[in-house]
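First up is the structure itself, then whatever we jot down about it.
Rather than the whole complex, this shows some of its chains in their spots.
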Amino acid sequence: MEEKITKTIVQGYFKKLIDNLHVDVAIAGAGPSGLVAAYDLAKAGKKVAIFERKLAPGGGTWGGGMLFNEVVVMEDSLDILRDLSISYKDAGDGYVSIDSVEFASGLTFKAVQAGAVIFNSVSVTDIVFRQNTVSGVVILWTTVERLGMHVDPLVITAKAVLDGTGHPSEIVNLAVKKAGIRIDTETGDIMGEKPMWVESGEASTVENTKRLCPGLYASGMAANNVSGGFRMGPIFGGMLMSGRKIAKIILKDLQ
Amino acid sequence: MEEKITKTIVQGYFKKLIDNLHVDVAIAGAGPSGLVAAYDLAKAGKKVAIFERKLAPGGGTWGGGMLFNEVVVMEDSLDILRDLSISYKDAGDGYVSIDSVEFASGLTFKAVQAGAVIFNSVSVTDIVFRQNTVSGVVILWTTVERLGMHVDPLVITAKAVLDGTGHPSEIVNLAVKKAGIRIDTETGDIMGEKPMWVESGEASTVENTKRLCPGLYASGMAANNVSGGFRMGPIFGGMLMSGRKIAKIILKDLQ
């Protein structure tokens, strides 16, 4: 019986991994915008793989604001919540409040059920860059990365790579610093994030969600950091909407 | 706008906390058996609060077996998976295979939607013990516990306390060592876990799921450690069923 269980797990995992060595969309980081993008892309029939450093997807949403485990979104993203069957309470003035544990687990559960595959405890450590196009991600067990062990990574090739790492914008940083790519911002370079101004941040987050160069896309907070907008604060509507927006852009590009 | 968001989060959280200072069932640890128990108890109308050290509930299930992110259950727990809308693949010989990320997020999402409240990043550090009855749990931010800061805890009183911490059996240990309680095992004391023998482990896990003393219940792996059965291995059916079993026992006791 022990051997049967182990064989079932090993075979199930290796089939999943072999099936995802080449995907339509590789997403680095399973935060809210990446999960919404994955949900929409998988629903549209694309092969989507998410690589997430932590064991649990959900990004920075589990802890709500300052560990007070509620999150807030504005009414313009209620359709996304309804699509994912996540419940909310009206907070007046166009705001709704959501239990942050329901929010994070719901985003994750629905993305996987839609067909996206999440490889957790896996880090994206570099990008593949062929003929001036971002063509995949270089991955490693996060455990190996954290322990600083000298072990080579593997490669996932993809038609589109989405930077869903949020604040650190890790993938865009790699593209700019290692590949010398000029990205689609005012300066052609990463512009950094301003202090907090929620209204301005919410707006610019969605606005700056776009393709940055051939093969590379950014959504959610990342777009903000990259394009130099204001910080958004503990409100997640902009991220949900930027996830949905980037999914539309990628779907169009992959046609 | 910043103030509105903060106020919504703070008020939402404090209402949730004040509402749960006294509950029907306090569960320490949000692993699979605790989440199933919480789901069933909340569905039955009980007020249930789970306290979980990590930011993300799900216990040891996120990483599947050895980070190969699949888990296995046997056919006898398929009704629980169906109740929670978690999908599975047939693996032959009475086994099914489940994506571990879907498993962990689904258990969490469904427990919360059923009405259970999860306080994440919160540790249970002691029990309340009045007149020979376990009457609640003593809680602290896990961050404070991890940093070894000298800060007093708070108290949640409960009609029933469920030890869902799995292997370490933390709550039962506290009851035996600090309160000197004689528990319902062969020796009246914690008997420790044997090496791995899956068949025997699966069976005894469910069998030993029971009330250990007035006010204190154990389910899942914890029952195993406490009662001296064999270790179960990377198969979660026993835990799901022990969660459902303990929920029935508690419901009967609370009538």
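Each chain gets a letter, A and B, in the order it is written, and its residues are counted from 1.
In the analysis below, contacts are C-beta pairs under 8 Å (C-beta built on N, C-alpha and C of every residue); 3 or more make two chains touch, one makes a residue touch a chain.
As the structure is a prediction and not an experimental result, all values here were calculated from the model.
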Task: Full complex stoichiometry in copies [only 2 chains shown in place] - done: 8
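Convention: only the chains that are shown with their structure count from here on.
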Open item on the list: Taking the mean of the C-alpha atoms as each chain's centre, how many Å separate subunit A from subunit B?
Closed with: 30
Task: subunit A-facing residues of subunit B, complex - done: 1-2, 4-6, 8-10, 12-14, 16, 54-58, 62-72, 85, 87, 89, 91, 93, 95, 97, 99, 101-102, 104-106, 108-109, 112-113, 117-121, 141, 143, 196, 198-199, 233-235
